[in-house]
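Accompanying notes for the structure given below.
Here the complex is missing a single protein chain, while all its other protein chains stay put.
First chain written, first letter: the chains are A and B, and each begins at residue 1.
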Amino acid sequence: MKGKTTNFGVFVNGLLKENPVLRLVLGTCPTLAITTAVFNGLGMGIAATFVLICSNMVISALRKLIPAQVRLPAFIVIIASFVTLVHMLIKAYVPALNDALGVYLPLITVNCIILGRAEMFASKNGVLKSALDGLGMGLGFTIVLVLMSAVRELVGAGTLLGFQIMPEAVSPLTVAILPPGGFFVFGCFMALAIFLETKMGNKPNVNLQCGACPSADNCPAKGVGEA
Amino acid sequence: MSEETNKAKGQEVTEEVVDKKPAAPKKETKPAAKKPTAKAAAKPTAKKAEPETETKTEKAAEAATAKKAEEKKVWTRQLPVDEIQKAAAQQQADTAEEAPAAKPGPAKAKLAKPTSEVWQVWLRPVVVLVVICLITSLLLGVTNSITLPLVTQNAAAAEDAARKELLPSATNFENVTPTPLPDNIMSVYKADGDAGYVVGAYGKGYGGKVPALVAINAEGQIAGVKFLENGETPGLGQKLITDKNFTQQFTGRSADKALDNSDIDGIAAATLSTNAALTAINAATNYYNINIMGGTLAYNLPEDALAQLMPKAKSWQQLEVKADKIAGAYLGDDGTYVLVAQGQGEKTLYAAVAMDNDGTITALWLDTSKETPTIGLEMSENQEYIDQYVGQKDTAGVQGVAGVTHTSDGILSAVEAALAALPAAKEVA
Partner (left out) sequence: MPDNQNKLVVAASPHITSRYSTRMLMGGVCIALLPTLIASAFIFGPRVLLLTAVTVATCVGFEWLYCLLMKKTTPIGDLSAVVTGLILAFNLPPSFPLWMAAVGSLISIVVVKQLFGGIGFNFANPALVGRIVLQLSFTGNMISYSFPRNFGGVDALASATPLAAMGTGQNLPMIDMLLGTHGGTLGETCALTLLLGGLFLIATKIISPVIPLFYLGGTFVFKLVLSMGSAGSLSAAFAGFGGFAWNSLLYLMGGGLLLGAFFMATDYTTSPYTLKGKIVFGLGLAIITVAIREWSKTAEGVSYALLLMNLFVPYINALCRQKPVGVKKKKPAKTRKEAA
């Protein structure tokens, strides 16, 4: 809690402790869809980080002017305009990335991370802190994307950034680049994040909401994290 | 003892009433049910009580606070009475100050509220949103004007690269796309040095156009086919773009024949997309044959069809007519021209139109044998539909058949092509 209020603390927050994908579980849709190749993951991460920083700064600057009733439409308009800006720039200067990301580039507009941070942080904090938060969250997002796509691409296609790493004789485990594999790798990474958090001493609050689950009686994990 | 406790209780209740007075102006409406109990409690020790109990606000306050007092009775039982009295006196002094101050306050607020409320609740959000939208639109407009030329340039360069990929021996391409664009054709590029042509054509698929680039080399063979971005189902029709096996089966085939489903291996479960792909390729090779190579579509009209079309003629001669979509032409000795035109319904169809010298249609014969059974196939037998054409000079009044759109459109365009080719036929005759 102490670290959160300093500038550096705000920045570091988004890397692991409140990593948007692994801990806040925001933005899972592009995560699962894009992480089939490292190039895609990296491109998406950088684009989203840029949009996140810019939108956080603008929303934070305007936070006193935007009335509460229209804050969501206002946020969306600001975020959408930045995304369109990035889309136009990428189409013009890096068309290969545009082809690779396809429809997921304009979909950054409704990426929960950006709207979520605008609502949770930027609308309540100063411009510098919001920018740092955007940077931290964006970097956390990008790191997760790159790591996940590295694993999935290596196991599922035998390549990394397009270069053949695994020997030709070893058939790749295609399921890793299919949705089931994506979910599995995602789950493993979330477990890893919680493990690292625990090791670093901050016991993470994991609420499994076992009451709603029909398999609760059969499950060895029932009750974990409940206070 | 009960009287004592009663008195004490009553006292406490009224003290509590005094305690809670500052809350009075806010709570105007309180359950009336509690009022009698408050009054009843106030009565026994009313002498001590306040002249203010008569005012409306305080009565309501009493009710409100009495309710709270009832709830709090449990705890106040233990408190010594004198302490409560001290607190009560304190509160009384406070309320005396507050009460006059409280009164003009609400009145002031009421006056000031209307305009600021309208601004705050209705106008300000709208104004803020509009301003934000205006600024972002401006920003995006500027960026678009800067990047658009680059984007179109990139697209053109990509197209050029695609063409070179298909005809590697060519170094430069010349745009020879005709205007107006023929049906299903997007672009025609001539490779320098007579290396060949790259024709961009499209077919109508499941989710819109299925565009393709067909490269035909100098020997009249298909050098390669490349499918461009389309809106087909991912995993099915989209495979046209990525499936090398599918695209490679066209390489090396002669471009002088239209291809049919039986000639190729389609993409599994993507029939419509495959058909669209074939349409595109056939349109490209067709265009090449007719417009570039000056060839003709050959369609052999059966004898009985000719007899049906020209009942009064005893003999007829075949004409060589080179026009768009024309697959055959005949001239009967009674002066009737029969022009056979190719059209694109679900598949390839042919319409033989018999016209007299001034272009009035006298008869129509259709070959829709490749169309879908129960849908387009029976069009050749649909006398009612065919009769619409007879006696007309153009196809303006013809109504298509419901549910048979593709075939109807194909027939329509074929008949129009036949009509348009009459002057050319007259010249040759």
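Descriptive notes on the structure:
Just so it is clear, a contact is a pair of C-beta atoms (placed from the backbone, for glycine too) under 8 Å apart; a residue touches a chain by one contact, two chains touch by 3 or more.
The structure displayed is predicted, hence computed values, not measured ones.
Among the displayed chains, contact with the absent chain in the complete complex occurs for A. The omitted chain makes contact with just one of the residues A:L72, A:L192 or A:C219: A:C219. For the options A:M57, A:L89 or A:L173, the residue in contact with the chain missing from this view is A:L173. Checked against the full complex, the one of A:F8, A:Y93 or A:F184 touching the unshown chain is A:F184.
Interface residues of chain A with the unshown chain, by the touch rule above, are 171-176, 178, 180, 184, 213-215, 218-221.
As a convention for this text, only the chains that are shown with their structure count from here on.
Of all the residues in chain B, the ones that touch chain A in their complex are 120-121, 124-126, 128-129, 132-133, 136-137, 139-140, 143-144, 146-147, 150-151, 154, 158. Touching chain B in their complex are the following residues of chain A: 62, 65-67, 69-70, 73-74, 77-78, 80-81, 84-85, 88-89, 91-93, 95.
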